[in-house]
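Notes for the one structure printed next.
Every protein chain of the complex appears in place save one, which is left out.
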Amino acid sequence: MEKLIERSDILNFINNGDTLLVGGFGLSGTPLTLIDELAASDKKDLTIVSNNLGEEGRGLGKLLLSGCLKKAKGSYFTTNRDAVQAWSDGKLEIELIPQGTLAEAVRCGGAGIGGFYTKTAVGTKVAEGKEEKVFDGETYILERAIKGDVSLIKALKADTLGNLVYDHTGRNFNAVMATAGKIVIAEVDEIVEAGELDPLEIVTPHLYVDYIVKNKYVKKRRKIR
Amino acid sequence: MEKLIERSDILNFINNGDTLLVGGFGLSGTPLTLIDELAASDKKDLTIVSNNLGEEGRGLGKLLLSGCLKKAKGSYFTTNRDAVQAWSDGKLEIELIPQGTLAEAVRCGGAGIGGFYTKTAVGTKVAEGKEEKVFDGETYILERAIKGDVSLIKALKADTLGNLVYDHTGRNFNAVMATAGKIVIAEVDEIVEAGELDPLEIVTPHLYVDYIVKNKYVKKRRKIR
Amino acid sequence: MSLERIKIAKRVAQELSDGEVINLGVGIPTLIPDYLGDKKVYLQSENGLLGMGPTPDEENINMDLISASKKPITMDTGASLFDSSDSFVMIRGGHVDLAVMGALQVDQYGEIANWAVPGKTILGVGGAMDLVAGAKRIIIASRHLAKDGSPKLVKELTFPSSGVRKADMLITEHAVFKFTEKGTELIEILSDLTVNELKEITGAEFLYSTQLSKSES
Partner (left out) sequence: MSLERIKIAKRVAQELSDGEVINLGVGIPTLIPDYLGDKKVYLQSENGLLGMGPTPDEENINMDLISASKKPITMDTGASLFDSSDSFVMIRGGHVDLAVMGALQVDQYGEIANWAVPGKTILGVGGAMDLVAGAKRIIIASRHLAKDGSPKLVKELTFPSSGVRKADMLITEHAVFKFTEKGTELIEILSDLTVNELKEITGAEFLYSTQLSKSES
């Protein structure tokens, strides 16, 4: 399978200063193996576009502690106290984007759309400095498309062509992130032969996926707390 | 099943002068039963938003002949000579929209987005009079969202809640049309119990679907020419 | 779990109708499913699920099947899965019948402040602004007073607004308020407070019918 690479290979595709689009919602559907590789590297000044920044020392929280990050763009960082602290200390830039606007902006980035007008956040601090336009009597703000140098996503299965399916709500931001990175790397639990995935169940067609990395974590399907 | 109605009931939801969003690509994935009802009615001055206007006397072509139509918005009408003739005779208004712009405009209509900037059609007659904007050195044009009074779509199966799955490329415009009508009516080949469709295979979740009509046509799966 | 929170959740549950699609915010709204009785509603979770079911038993937890509050969940019969962008097509596009959310403040016309405290770090908004902009109906479920004792219902917001779209209703442990163009209307008292006592712990003026006034004060 051509697209399959070793997890350490991903460092060849990521440069200092890059913008990375990272799938996941909290720690769910997050490419933890890829994040581990990156956290152990000496990459610097990365901008992360992701809904959250993981939790303290977990998921994308590791990248923060390892000193890779310059900036984070996402909708909710409050649950990672390290992120809040780093921001307070002036060590991390944060750009807050409503969750739906984030999802749509990344989709536009992947879809050749330059920007879109949304009702979300009109009249709030988030809209400050953004262009307004009235359609049919309602005010909208202009939001720009978001693209990335590299997308890091997490899927349940890939087939040997690179088609992807996701695990329940683990799909979250992964499917849009897959469309908007110049290079797209998917971490998967399992690889199956082309043809084993039903054409109707494939969520991310293979043309979006450049590389596949096998997950080093064994999925805890039954987690006892 | 609450959403199931008789095919003649659909006329109660459609008023003269309405804008109808109709799924299908040519005759594929087209709500032929719903169109038949409408063609046999005395509805007038309808605007149809659909990729095509069927073929001569078939699909949406029937609505043209029955005198229901005032206007058609879509990407390709040339294959229906009746439409070309009606336009030449000044009996049908036509608004030509590139296929991808049409799909995106309807999606925006369903998504609470007022408009979007696309590279498609920049520098062409289709872009005349449309607002331009430059993002990162590239010129885009503003396209407005499209919404409808009623959506008429065709699916393969509905479950009793109104979740829909489509038959292969019969999905085409149906999934976006389902999001952008104030009232959404789906014609289906088959109705199954809620729970019989895999949550992963459902394309149109039930919240988009107001009414279900059983297809009066028997699907020709094996068509001998 | 405080009795007041349960009381609020129970009262909100009465506002829900069969067949509605509902998005529940964090906090008090997450208690509502326990008080639905025979009502059949569909819970939408913005991380990509319509038809959220109850918490699984410990053996069936999958951390890739979670709510937007990041708690393990199950799927109801007829549930469907989708990605974040499609989830916000539903929310922003007006396909969710009702959003129930908490608030830091609500003004007399129903304008909501529920994401940021002035002078503090503003680092989380989540899907709140999308829900405020797009849900067909909004009910604020909240304690009547903030932790510092200040009223949540105020004349004018001093906290950052979550959008220009107004809430339809505020339900606290003491009262149910409706918001209209005229301002706030008290439609029900839920505790043993008199109208006058309620006025004292509320930061905005409100209308009320004399009938309500008589029966309750």
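Labels A, B and C are assigned to the chains in the order they are written; within every chain, residues are numbered from 1.
To be clear about the criterion, a contact is a pair of C-beta atoms (placed from the backbone, for glycine too) under 8 Å apart; a residue touches a chain by one contact, two chains touch by 3 or more.
It should be emphasised that the depicted structure is a prediction, and the values quoted were computed from it without experimental measurement.
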Within the entire complex, the undisplayed chain is in contact with A, B
Missing-chain contact among B:T19, B:T33, B:T47 or B:T118 belongs to B:T118
Among the options B:T33, B:T47 or B:T101, the absent chain makes contact with B:T101
Missing-chain contact among B:N51, B:T160 or B:N215 belongs to B:N51
Interface residues of chain A toward the undisplayed chain are 2, 107, 110-113, 159-161, 163, 179, 194-195, 197, 199-200, 202, 205-208
Where chain B meets the chain that is not shown, the residues are 25-29, 51, 75-79, 83-84, 87-88, 94, 96-104, 106-107, 118-126, 139, 156, 166-176, 203, 220-225
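Here, only the chains that are shown with their structure count from here on.
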When centres are defined as mean Cα positions, the distance from chain B to chain C in whole Å is 35
Note: chain C sits from chain A at a C-alpha centroid distance in Å of 29
Taking each chain's mean CA coordinate, chain A and chain B are separated, in whole Å, by 33
Multi-partner residues in chain A (2 or more other chains touched) are 104, 118-120, 168
Chain C residues touching 2+ other chains are 75, 81-82, 88, 91-92, 133-134
